[in-house]
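For reference, the structure I am asking about is given below.
Of the protein chains in this complex, one is absent; all others appear in place.
A and B are the chain letters, set down in written order, and residue numbers restart from 1 in every chain.
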Amino acid sequence: MAITFKELSYTYQANTPFEYQALTDINLTIPDNSYTAIIGHTGSGKSTLLQHLNGLLRPTSGSLEVNGQLITPQTKPKQLGDLRKEVGFVFQFPEAQLFEETVLKDIAFGPKNFGKSEAEALEIAKQKAKLVKLPEELWEKSPFELSGGQMRRVAIAGILAMAPKTLILDEPTAGLDPKGRLEMMEMFYKLHQAEGLDIILVTHNMNDVANYADNVVVLEGGQLLKTGKPAEIFASPEWLLAHHLGLPKTTAFAQELKQRGIKLPSLPLKEADLAKQLATMIGGIGNE
Amino acid sequence: MTAIIEVKNLTYRYDEQDKVPALNNINLTIEAGQWVAIIGHNGSGKSTLAKALDGLIEPEAGSIKVAGIELTSQTVWEVRNHIGMVFQNPDNQFVGADVEGDVAFGMENRGIARPEMVKRVKAALKAVNMSAYAKHEPVRLSGGQKQRVAIAGVLALRPDIIIFDESTSMLDPEGRQDIIKLMKRLNEKEGFTVISITHDIDEASLAQRVIVLDDGEIIADQKPAALFTKGQELIDIGLDVPYPERLKHELAKQGITVPKKYLSEEEMVEWLWQLLSKN
Partner (left out) sequence: MNKFLLGRYINGDSLVHQMDARAKLALSIYFIAIIFLANNWVTYGLLLVLVLACVALSKIRLGFFLRGVSAMIWLIIFTVLLQVFFTTGGHVYWHWGILNLTQYGLVRGAYVFCRFVLIIFMSTLLTLTTSPLEISDGLESLMNPLKYLKVPVYEIALMLSIALRFVPTLLDETQKIMNAQRSRGVNFGEGKLMDQIKAVIPLLIPLFVSAINRAEDLATAMEARGYRGGEGRTKYRQQSWHLKDTNALIVFGLVTIALLYLRTW
């Protein structure tokens, strides 16, 4: 589903001595069926922006349209009830939201709040537990008996159980080991492709952006700095450095090659692309 | 080189009924001034080992000697004078109400006189570049800043050994680089023995020695470059695959013959240059 921001601004604690403008005049469209990465320095307004997407915050001025629903400063919280299930929000360290007696019950919590019966919710819970590869022997255990990585998968299953059309991921791999990180990012990518789930990823990891995203949004100081395809965003390493943004490893390596005098036909984002380019260049002398 | 940590036949079980112990017959010697990285997937026993070295858990069997002192329940407080630990969660080790207060906490515990505390707090904050934040409350600090304060707290006590227990895993890339740089300075310039438990490849590559734990046992103990030749296998033992290895893997897929030995990024650039110059 498409999401459009029009001149959206948000001020925390407006009209008090503590007021703080977190977002200024955001004009942005997130296309339907996309995997969008939102990047920006800490304090750039990313989490404020995200919280508008599922109705946790309403704009101070301007508007946004999510799945056909228009949200303005006048929108009442009650009208945003459904939005919370259509846009699933996986917070950072989502395992902090677990509380039920068993894993299945926790996954079923969301659907029950949106009207599913106990039986229906449990069925959904089982499906989603399978989807995130949680072994069946864990299903009746207390979520607090699980390892950190398993608890995280329970939390994610709980969000998926509400059958959202869009999934917001706020640094979903924070604190995981490299294997865990890879498995998690692959799982979300599969969901994006197989179930057509729109993904909005907030991350500091530029490799993930290069590997998975087809659309990038750059925020700085509460304003939209740039949007575009990853290749466009990562085209100028100088620009990225000036804005305190990192580079995907491959792009950084390509810079090092350039400095050594090796010119590449185009700027690669992933190892596989770089390898292809190098292979073609080396191909001129044949394999050793 | 003198051995500053000697571990013999160390075994530890969280629960008496656990079949596989968290630490299984660990034998390990660490020389003074070394930087040793300990890696392993989550649950391999890395943190358990760190806690055992500081006497925070009591082993089922085996012995630990730190700076020549045999670790027992009587000597544990003396041993802790030689070891400073920086933990994973920046918030959950910050005791003081403000930065200065937290740096002073360890010294207060040891009954150090106030004039001396004031001196050391100043010096420690300067060493980690946090002097401007002396009166800040923790809630106003970033994760990286809090970790720097934790390190200052360790430095104020002048230990010989600093153990970093996944101290960078909850930080953003900038914070992580910051702390890793500090670790490097502390080891290379100030001569601290550094033990860092980590998943981060950049951190591990700076160590002189990488020890791999799996199911409570040491399965490898080698120089980073030697270990990194394992390439794709590294991800199973809890480490990222270094970039040069990833690229080699992709080049091999394209039919290019790649050297078996580990190349650093600079070496990789050189090798490619040589390869392309022959054209």
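Rule of thumb we're sticking to: a contact is a pair of C-beta atoms (placed from the backbone, for glycine too) under 8 Å apart; a residue touches a chain by one contact, two chains touch by 3 or more.
What you are looking at is a predicted structure, and each value in this text was computed from that prediction instead of being measured.
Although one chain is not drawn, the whole complex shows that of A:4, A:24, A:51 or A:255 it is A:51 that touches it. When the full complex is taken into account, the listed residue touching the unshown chain is B:107, out of B:67, B:107, B:151 or B:235. Checked against the full complex, the candidates B:12, B:35, B:87 or B:262 give a single residue touching the omitted chain, namely B:87. Counting over the whole complex, subunit A has residues 12-13, 18, 20, 51, 54, 56, 81, 84-85, 88-89, 91, 94, 96-99, 109-110, 113-114, 144, 158-159, 162 touching the chain that is not drawn.
Residues 51, 54, 56, 77, 80-81, 83, 85, 87, 89, 91-97, 100-101, 104-114, 117-118, 121, 137-139, 153, 157 of subunit B touch the missing chain (whole complex, contact as defined above).
Keep in mind that, in the parts below, only the chains that are shown with their structure count from here on.
Subunit A meets subunit B in the complex at residues 42, 147-149, 174-180, 182, 204-205, 244, 246, 249-250, 253, 256-257, 260-262, 271-272, 274-276, 278-279, 281-282, 284-285, 287-288. Residues 41-43, 142, 169-170, 172-174, 199, 234-236, 238-241, 243, 246-247, 249-251, 253-257, 265-266, 268-270, 272-273, 275-276, 278-279 of subunit B are the ones that touch subunit A when the two sit in their complex.
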